[in-house]
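Structure incoming, see below.
Removed: one protein chain of the complex. Kept in place: all other protein chains.
Up next, chain A:
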Amino acid sequence: MASSIRVRATSNGDITEVQALIQHPMDTGLAKNPAGELIPAHYIQQLKFECNGKDVFVADWGTAVSKDPYVKFSFKGAKKGDDLKISWTDNKGASDTTTAKIA
């Protein structure tokens, strides 16, 4: 299966800009389906970005983050060709991991 995580990490030599898009329903547990039944909560709780053995950015998310979440941030201390590891876990215990090369 294709990874649920799409990442673009680009370095200008000093600062690395990271954009990530994750496919996930992010159900709040408050909405109903067309049959009138509650859709159980299903959302990503933690998303981690790791580079050179260090957590550079950790996101703790609740249900108020939009479906198919997007996040953007920048960090220093990495260079072109370094690996950026991205992983998430959701409230049902599911998870996914991917590694991107910084371009």
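Before moving on, here are some points about what is shown:
One rule holds for everything that comes next: contacts are C-beta pairs under 8 Å (C-beta built on N, C-alpha and C of every residue); 3 or more make two chains touch, one makes a residue touch a chain; residues count from 1.
In this section, contacts and distances are computed from a predicted model.
This complex has a chain not shown, and the name its UniProt record holds, of "Ion-translocating oxidoreductase complex subunit B", "ABC-type dipeptide transporter", "4Fe-4S dicluster domain-containing protein" or "Ig-like SoxY domain-containing protein", is "Ig-like SoxY domain-containing protein". Touching the missing chain, out of A:Gln23, A:Gln46 or A:Thr98, is residue A:Gln46.
For chain A, the residues touching the absent chain in the complete assembly are 15, 26, 28, 30, 45-46, 54-67, 69-77.
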